[in-house]
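Only one protein chain is missing from this complex, and each of the others stays in its spot.
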Amino acid sequence: MTATPRLAMTDVVKTFGPVRALDTVSLEVGANEVHGLLGGNGAGKTTLMNVLFGLYKADSGTVLIDGKAAVINSPKDAIALGVGMVHQTFLQVDTYTVTENIVLGTALEGGSHSNGLRAARERIVELSERFGLEVDPDAVVEDLPVGVRQRVEILKALFRGAQVLILDEPTTNLTPQEVDALFASLRAMVKEGMSIILITHKIRETLAVCDKMTVMRDGARVQTLDRAETDAEHLAAVMVGESHGSYETAAPSTAVALGATAEGATHKQVVHGDFAPAIRIESVTVRNDHGVDLIHGFDLTVGEGEIVGFAGVAGNGQVELAEALTGVRPLLSGSITVQGTDLTRAQTSHWLSAGVAYVPEDRHRDGILPKAGITENLILGSHRGRSARRAGLIDWKAARERASVAIDKFSIRANSPATRAGDLSGGNIQRVILARAFAHEPRLLILHNPTRGLDIGSTRFVYEQIREAADSGCAIVVISEDLDEVIAISDRVIALYQGGQAGEWPSTEVDPYEVGRRMTGLSTSRTGGAA
Amino acid sequence: MSTMQKSETGPGGSPPVAKPEARGPGILTNIAWTVVPYVASVVLAFFLGGLLIQLMGYNAVDALRAVLTSSFDTSFGMVETLHKWVPIVLCAYAFAIPLATGKFNIGAEGQMLLGATGGAAVGITFSDLPMVVLLPATLVAGVLAGALWAGIAALLLVRFRVNEILSTVLLNFVSFKLIDWVATRVWPDAGAGHPATTPVGDGARLPLLGSAPAMHSGVLLVLALAIFIAVAMRFTPTGFEMRAVGDNLRASMVNGVRTSRLAGAGLVIGGGLGGLAGAIDVAGVHGRMLEGMQSNFLILGIIVGLMARGSMLALPVVAFGIAVLEYGAGTMQLVSAVPVEMVLVIEALILLLLLLSDLVRDRLRSAR
Partner (left out) sequence: MSEFLVLVVPMWVVFTLAAQGTILSGRTGVFNVTQEGVMALGASVGFLVSYKMGSNLVGLLIAFLVGALVGLVLAYMTTQLRLDQFVVGLALFFATTGAAGLLYRQVIGVTMTPPRVDTLPKFEIPLLGDLPLIGDALFVQDYVFYFAVILSLVMFWFLQHTSAGLDFRSVGENPKAADSLGINVTWARTWSTVVGTGLVAVGGAYIPLPFTGIYTDGMIAGRGWLVIALAFLGGWRPLYVVAGAAFFAAMDVLGQKAQVLGLGIPHQFIEMLPFVATLLVMVFALRWARQPAHLGMNYDRESRLVG
C-alpha cells in the first residue's frame, strides 16, 4: 500500500441500546481500488457504511480521508468530503428528468435556471460517456428501468464530486448484462483514481470486480483479503466461519445448538419420496414490487408432514415466494393446488379456509392489529369460520377462552387476553402469530424468518411447534435467511438464488458450505451436491 | 415502492427487542391512560374558552355555567337536548363508521337532507295511511335516500377512484339546492314564511312520550340503534373486519379481509344513518322538511366522531355531551350575551387538545 490510503476508518464502535452493531471495526481503502465489503445479514456492513455517510453517528472511532480527520455528522458533510452513497432504494423524484434529479439540491451555476440546467446537462453527458454510464439526461426517471435509475444514482454522486463511492448491494435487481456494464463502469472510475466500496454477499461478483475484500461477521471484521490471494472456496469459507475453526464450534448459533440438543436426534430422518403431496406449485411466476418477474416458472411439491426449508440471502425472492404461497400476492401465471383444491385465483380468505397459514416476516406490518387485544388478533382470519360464531355473531366468550388457552400453551407473556398486541414484545408478538396460525389447524404452514430477533427460549419454542405440526401431517415451508436454522429443522433444504432453486438436498446430505455457495450464486461445487 | 429495507435488517433497520418482557399494563391502567388525558383536554379547552370569554369582556363563569348546566335545569332543556342528540349521534355514526375503514364521509348533512326529503316524500304522498304502515315507511325511505346519496360517493370511489372527501362534501351543496327545489316547487308550503314542504300525514309522526314537554319516541329508537350498532360492530364478522382494517390494513388483507369492498359498504351504511337523522327530524321534530334543518350537525357529527376515537360505545355518550353544549350555547347567548359561535370554538379546541394529548401521553408512557 502506498503512503496514505484514501479512506481509513479505525476502531469504529456503534451500539444500538444493548446491541453492539459494530465492534471496533477498521477499514482501509486506497485510491484506484474497488473494495468489497462482504458478510451475511446483520454482519454490520451497511451499518458501517451508514456511519461513513453520516446517517449514523459512531460511538467511537476515527475516520480519515486522504489522511485528514473527517467529521461527518450528516450526509451533507459526507458529500462535501467527497463521499457518495448509492442506497438499495433509490432516492429519486419520479416525475423529474434525469438531469433534474441529479442537480437537485445543488446550487446551479450560469446565471439563470435554464442556463444552469444546460451546463449541468453537459456535465452529466460528459460524466456518463467517460464512465460508460449510459443514460438519457432528458428522460423522466419513472419511465426508466431499475438498471438505468441506478446509473442516475451513481451520476448523482459523481456530479457532486464523489471520490469515495459506496454501493449497497447494487446488483440485486439487475440483469446479468446490466451487472457487466456496471462493473465496467466501476473499473473505469477506479482507473481515474476513485475509490469504490461495494457492499455485497455475492462471492462471484466480488471476485469479478474487487481488488480487495473485507469480510464481516456479527459486527466485527473477520479478515481483509487481496483478490490475488484468494478464490471462491476460500472466500466462502471465511464468510461462513471456517477460519475460526470447525463449523459447529465457530458459529454455535441457537439453531444448530437446539437442533442438536432438542429433538434433532430423534427427529425422523426421511427422504423426499416418503411424503404424500400436500401442495403442488406448477410453473408459478410472480412479480415483485418493482415490476420484475423475480420468481419465474417455479415448481415445487411439498408433502404432508414434510418441512421444506429455503435458504437464501434476503432479496432473492423470499417475500414474493411467501406471499404467492399464501394467496396474498397474485400469480402472473402458473397454478397452486393445496390438498387437491386449486387455489390459483382464489381470494385470500379461501386460502385461509383451505388450511393455509402464514407467519409473515414483517410481524408488525403484516401480522398484528396493534390496537386490538390478543383475543381479536387470534381470531382474525378465522372470524368468519363456523367455529368462531354462535347464531351468526362472533362468540367472544369462547374466543377469550381459546385465547387464554393459547396464552398458556404458547407462553405468551401478557396480563390477559385483552392486552393490546402492540404492547407486546417482539417475541410475544411472534407467539401470538404462531398461535393464530396453529389455531387454524393448518394443512400448509408458511413461515418466513420465524425466529429473527427472538431470544433462545422463543426460538426453541418456535422449532418445537413447527416439528409438532409436521408430525401431525402439516406441510411446512420455512423461508429463512439463517442458514443454520434451515439446516437444523428441514427435511429438505433448497437454496434460493435470484428467485430460483439453486440446489436441493435431503437433510441427511446437507453440506452447509455447499448451500452457502449455491445461495450466493456459485454453481461450481466442491463435492458435487444434488441439483 | 416498498418502504422497508429488504435485505439487511440489521441493528439499524429494526433494533432487536432486547428489553425484558415487561408485563403488559392492566386494564385499569389502560383506562387511566385513556381517561385522564381526555378529561384534561376537555378541562383545558374550557379553561382557554373561559379565558377568551373573559378577555372579550364577558363574565366567563356565568357563560360557562349556562353552557354546561342549562340542559339539566329544566325538563324542557333535557328534552330539547335529547332532540338535538338524535341528529348529532346519527351524523357522528355517519362519519365514524366509514372512518373505521379509513374513509372520510364529510357528507352527513347532504345525506341527512336527502333522508328528510325521502321521508317527507313518503309522509306527504301517502299521508292517509295508518301509522303502523306510514311511520316505518317514512323512516325506511329516509334511510334509503341517505344511503343512495352516499352511494354516489361510494360508486365514484370504488369505480372511478374519486377522492371520497371531495365527493361527499360537494354532494352536500348539491343537496342544498335539491331540497330548496323540493321545498319551493314540489311540495311548497306558501304559508310557512320559509322554504318548507307541507306537513307530513299524522301517521308519519313519531309518537310523543310524556307531556309538556313531550319527547318524541325517535330518541328511544336511536338509543336502541346505538346499542345495536355497538353490538354489531363488536359481534358481527363485518363489524370486526371494519375495526381490523382501521387498525392495520395490510394485516387485515393478509388475513383474508376484502378491504376495498368494505370501504364502499362503510360509506353506504354511514349515509343510511345520516338519512335516518333527517327522517327522524321530519317525523319527530318539524313534521315537514324545511330548509336549514341540517343546522351544523355535519360539523358536530365529525367532532363527535373524532372525539370518540373509534369507540362505538363512547360515541353516543360524547354526542350527549356535545348536545348539552349546543343547547347550552343558546342559553349562554341569552344570559351572558356571548355569541353562540364561542361553543364551536371551544369544541374545536377540545379536538385539537385531544390530538395533542396523544403525543403527551405517548411521551410520558415511554419515559416510564
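Just so it is clear, A and B label the chains in written order, and each chain counts residues from 1 on its own.
Everything that follows uses one rule, which is that a contact is a pair of C-beta atoms (placed from the backbone, for glycine too) under 8 Å apart; a residue touches a chain by one contact, two chains touch by 3 or more.
This is a predicted model, so every value here is computed, not measured.
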Problem set entry | Given B:A137, B:A150, B:V169 or B:M332, the one touching the chain that is not displayed | B:V169
Exercise. Can you name the residues of subunit A that touch the chain not displayed here?
Worked result: 50, 55-56, 75-76, 79, 87, 89, 91-96, 100-101, 103-108, 113-114, 116
Seminar exercise, completed: Touch rule applied to subunit B and the missing chain gives residues 3-5, 12-14, 56, 104, 156, 160-163, 165-167, 169-174, 177-178, 180-181, 184-185, 299, 302-303, 306, 339, 341-345, 347-349, 351-352, 355-356, 359
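Everything that follows uses one rule, which is that only the chains that are shown with their structure count from here on.
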Exercise. Any idea how many Å lie between the Cα centroids of subunit A and subunit B?
Worked result: 46
Problem set entry | Interfacial residue positions of subunit B with respect to subunit A in the complex | 1-2, 4-12, 14-19, 21-27, 30, 234-237, 240-241, 243-244, 247-248, 250-258
Problem set entry | Residue ranges of subunit A in contact with subunit B within the complex | 14, 16-19, 21, 41-47, 50, 56, 88-89, 169, 172, 201, 219, 289-290, 313-315, 319, 326, 328, 347-352, 358, 360, 362, 365-372, 376, 379-381, 383-384, 388-389, 392-394, 396, 413-416, 418-420, 423-428, 452-453
